[in-house]
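Of the protein chains in this complex, one is absent; all others appear in place.
The first chain written gets the first letter, and so on, giving A, B, C, D and E; residue counts start at 1 in each chain.
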């Protein structure tokens, strides 16, 4: 049940039973020589739809551009500055809160979003309070990072060991292959891959990680792995959602 | 060719031949008792993909939340404030401009976005100039409103006459039915429909347009009409794009 | 009846009978080799005062700097960025709304202001709503572009045909000549004049329109024409105002 | 020589001899039962025009709305918030600085503007520096408060003694009477007048100063006094300007 | 009694008897060859603690970075832009106002903060009003500049005459020597010292004042003088505080 595929009257009916909503958030950023630029949004949206179907929960429109400034030295990356993303999230959640939603379950596909998301949550609580919104003290936002789910993490370690890396990982690439089996990209991967460097500015990032991968070997990914990751993520995040709204 | 389904290296290759990109922008807002909340984003994205396929032009991620403050008295609407949307567009275009893009062709599905988009363009030119970007004077942004294409407009008038209205129109509903034939909604439509009122704030809007429609009869829509609108829009906007980049 | 020439007690008395106010908005920007930099503000103010006198309506202080970023490659132009202008208008209208005004009739002299003004209106309605202002749902803003009045437009076409152009037009120059008959400027006009180019950034604009004119021949202007334009504009905008406040 | 009455080419010629400009700034705020709401803008503009004529210096468009938040509990006051006014001034000066102006001589009519103006100057220097503007280190802004000129002050003390007060003063009212002799307002003034209270928020201000006057007796004003104030102010500020640009 | 050394329950108890708080504000900026970069914060904090002890008034955490853009061409200076400082002060005071504080007594150590502080006060009153805070009309902010206290000023003139200057003054250096007698710096001072120049941008400031001093001779300072200044400042500001809260 996706918000953008509902009518406003259907949403009004939904609110009689639930004040919770799932919001997928990804990013538009380089994912190495073979990963899709939209990987983080694709994964977050796919998992969010799975959780939404399980629970008949509404899934809001995917936030497909996030905080990816450190990837902007690679062509094709689009990023918001953190202050812009905070204002964006504030407007986004405020619209829904005025309509009656109180619990916002963000399913996130990009590690780089986490800090700004958390900062935004603090600002949102304060903002809604200043609007004298009814029951503004019941507003709750949370982040569920599909790629950090316990079982997802364990499977990635089991399948790929150290070659999972931390960006353009085989696990996320696998999930996109499961969603788009016809879009499996082939490109040569250098044997050497940057790893272990801290993340600073965009140009520094590219020096450390010349092809965009962070310690990963996405060539290990398969659509079948992707399906497994998908199913584990949906299972775990379904439980997280139930716990969150209880 | 959608940006989010490319790798960064594919985008780099693309830039050797073209510095133009298509950006679909819609809205997440009520569309009457039977229209999908995502109507404007769905239509803009569908038409953008058609134009992109025709011309092998890159289509950027759909901006699915826009300026819809006047619809926020209806459940399910999500809107940015104009200043937020301007900052969002500035960051979005700046990312792409730094990578080498110079021509930004926005395919728009929502009349309410137009003013803020135009304001943003002015701010973007000035901002890129202040960044000392190479050839910043060659940056060009334009809006192509699919629903205002000449032939689309004529067909709508021919099929629906005055019942086309100006929001939750049968033409846009038809296009969503073409995209999602399984999601044709049924809900009773009152005989009376608000029409002709100027648009002011959200509460005033709802008083004038109690079920969200503006003078329209979306019950006239069919998926077949939708296909016609789609094809006309793609044809016309393909021409507009070619003219824009020439 | 101009606000700045009233005492606060006179305004309080006025509010007992009317909650409407006229706000002239212009721009400070190049108007070709012979047009005054203040053309847009001069025209908007003059017409606003005429309408105000007709109806005993209050005319607020003229907003003499607007959105003219595309003219900033010409000396003497002063422009706000759109986000600044939106904040300016928000503060301006909020002050008046807190005092009891509800209907804001902007008489505009500059096409480049329109998008930002419309964006500002949306933001203003939302802002006043968030302040819990009494009857904030009755706040209404509208734009009346004197130069787009039907009869003004027709007269310009009749007098100047294609030489009316779209910036530094003989009609607006004529109106300033009517206001300042001693300030009719003489400067040679090239035979060739830029026309038909889309408007992008400031440097691009100057390349397309080297002397600042857009397809116009301001040498055709006369003070007598200016008086005619003035009278037609006042007549039409008087009607628009009455319709707006009814 | 007023900027808005010049053509852009005339301004270009002017810049060959001078990079200085006069900017009048006033306010739109209550001035007691008999003072004009536009008093501060009227006075600043009149004096600025006098100085400009003396020296053939360009006078920019009057900034007629300033920082008057403490007067907003009185009907008819329009105020910007300080952050908005800073952004406004930054955009205003940046436009002129890009065209080549370097010395900005603000003639100010309102004490409440001073703090925000000074804060804005600091921000402007920093901003222009960050733009890598040529000779940005030569940008200079200064405030000349006509009402604080030595001789103006002395005359006010001589004519009115303690009844000069500090807002809605007979001296500023006199100057407006000199400019608009047909607009001398009559309204009863209470014998008691608020005086000596510190200025805090708008509602507190109105409690302390119930009719808007601050210790003043504007009934003492005459147009003849106004002319004297005008002449003294022009004389002194002419000298200040010459010193500033030297 | 310093806020940061209290528990929240102690502050709650305090509020039963007083709604006033002292806020020291300084700056982090060059103070010539021998002055400490933290001079303004050190002095403001020391005096604030003295006043607080006298009156058992709470002293809030020292704002140690202020508006010092004009000093930023000297290494070690840290400055906020005025708009940032205004937002900072707004958040700072809003937090305390929500808890019940109504009277904010800023003890200031830096002339460059004054304009921005005053601008911030206006914005704060307006902001708290818009929050519908209880008794927001009783919020009062004031600035007490220890270095402008009458007796402090007189002593400085008596001890140093013209060599007091206006930045890196012997009086403020003396006060820091009183606080940190082990940190008396020795560095050669040129005989010539910049004086009398107006303050514009940072680079211009450094040209006018090459070693950072403004007409001062800090070599005259002694810790004993510092103690005298401290005692006079505490005495006078104690009186100012009592008058402010009465």
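We take it that contacts are C-beta pairs under 8 Å (C-beta built on N, C-alpha and C of every residue); 3 or more make two chains touch, one makes a residue touch a chain.
Please read all numbers here as calculations on a predicted model, not as lab measurements.
Residue E:62 is the one among E:62, E:108 or E:204 that touches the chain missing from this view.
Seen from chain E, the chain kept out of the figure touches residues 2-12, 15, 28, 30-38, 41-42, 60-62, 64-65, 72, 74-81, 83-84, 87-88, 90-92, 95-96, 98-100, 180, 183, 185, 187, 212. Within chain A, the residues in touch with the undisplayed chain are 67, 69-70, 72, 81-83, 86-87, 112, 114-123, 125-126, 128-129, 136-142, 198, 200-204, 207.
FYI, only the chains that are shown with their structure count from here on.
Distance from per-chain Cα centroids to the pooled protein Cα centroid is smallest for C. With every chain reduced to the mean of its CA atoms, the largest distance from chain D is reached by A.
Distance between chain C and chain D, defined via averaged C-alpha coordinates, is recorded as 24 Å. Rounded to a whole number, the gap between the C-alpha centres of chain A and chain E is 46 angstrom.
For chain D, residues touching at least two other chains, in rising order: 72, 81, 83, 87.
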